[in-house]
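Every protein chain but one is kept in place in this view of the complex.
Showing chain A:
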Amino acid sequence: MTIAASLPQSRGEKLWDLLEKAGCYLLGILWVLPLLYSVWMAFHAPEYEVRFELFAPLTLENFFNAWNAAPFGRYFLNTFMLISTILVCQFVICTLAAYAFARYEFRGKTLIFMLVLVQLMIMPEVLLVENYRTISQLGLVDTILAMGLPYMASAFGIFLLRQTFLTIPRELDDAARVEGAGPLMTLWKVYVPLARPIYVAYGLVSVSYHWNNLLWPLVITNSVTTRPLTVGLQVFASPDQGVQWSVISAASLMTSAPLLVGFLLFQRQFVQSFMRAGIK
């Protein structure tokens, strides 16, 4: 890269470079436009939803209205508890399973791994009734655990981590063993640190998925004390009446803010992780 940059560029290359940059900006602007528009709507009175005036009076009223339409404070807490429970369990279960699939030989390994992969092909919606039945037999209907349970043994996570663990040289494993580390210690000291970017990338995918998940949480929970943010947002879906875009914008900005802020803070880490993990 540095060598290429130091060489004198031909005119064609320069033009190409320029075009590429222009393309990036164009796509970037197209991508951010809806977000900017919803920020505009959220901070202005409903009259300005479709009229652009640079100095239109700003207001926070939409946020107050949105906040009061549903118990969002509680919903934030529930969502936070939900995604942290899921994430912790997913990391533990997927790590252990992936380690077993990557480094151990046991009877029926291929078959079991195939079964795990089959889970990838099944839409969670298809299992709605069966999952409900299981959860109600466990007596867990209307709990935060119930919302997370079906997602904890994630086939995607197991697959992703197994592939990563397979790329880690056996020599490192052997070296750790020579130093006297047991299997779990080896996993903890060798595999997990080396797979860190994958954990970050997978964690982000998982968190954003469960932050946005609606149907299963709505079906399995009944009370304010367990329901997540997405259910609260549904209060604004009012097809029988006109839609109040400004309040909806305020509500969705409010509920996605933690994710947006988190992404901005850890942007560099995320981008690097995704480059290495090769997923999107």
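Note that in this section a residue touches a chain if its C-beta (ideal position, glycine included) is under 8 Å from a C-beta of that chain, and two chains touch if they have at least 3 such contacts; residues count from 1.
Criterion: contacts and distances are computed from a predicted model.
Asker: Can you match the unshown chain of the complex to its UniProt protein name from these: "Extracellular solute-binding protein", "Sarcosine oxidase subunit alpha family protein", "Glucose/mannose transport system permease protein" or "Adenylyl-sulfate kinase"?
Answerer: "Extracellular solute-binding protein"
Asker: Of the residues listed, A:81, A:168 or A:218, which one is in contact with the missing chain?
Answerer: A:218
Asker: Just one of A:90, A:213 or A:244 touches the chain that is missing; which is it?
Answerer: Going through A:90, A:213 or A:244 one by one, A:244 is the residue touching the chain not shown.
Asker: Of A:128, A:153 or A:259, which one is in contact with the hidden chain?
Answerer: A:128
Asker: Determine and list the chain A residues touching the chain excluded from the picture.
Answerer: Touching the chain left out of view, chain A contributes residues 46, 49-51, 69-70, 128-129, 132-133, 136, 141, 214-215, 218-219, 222-223, 231, 234-245, 247.
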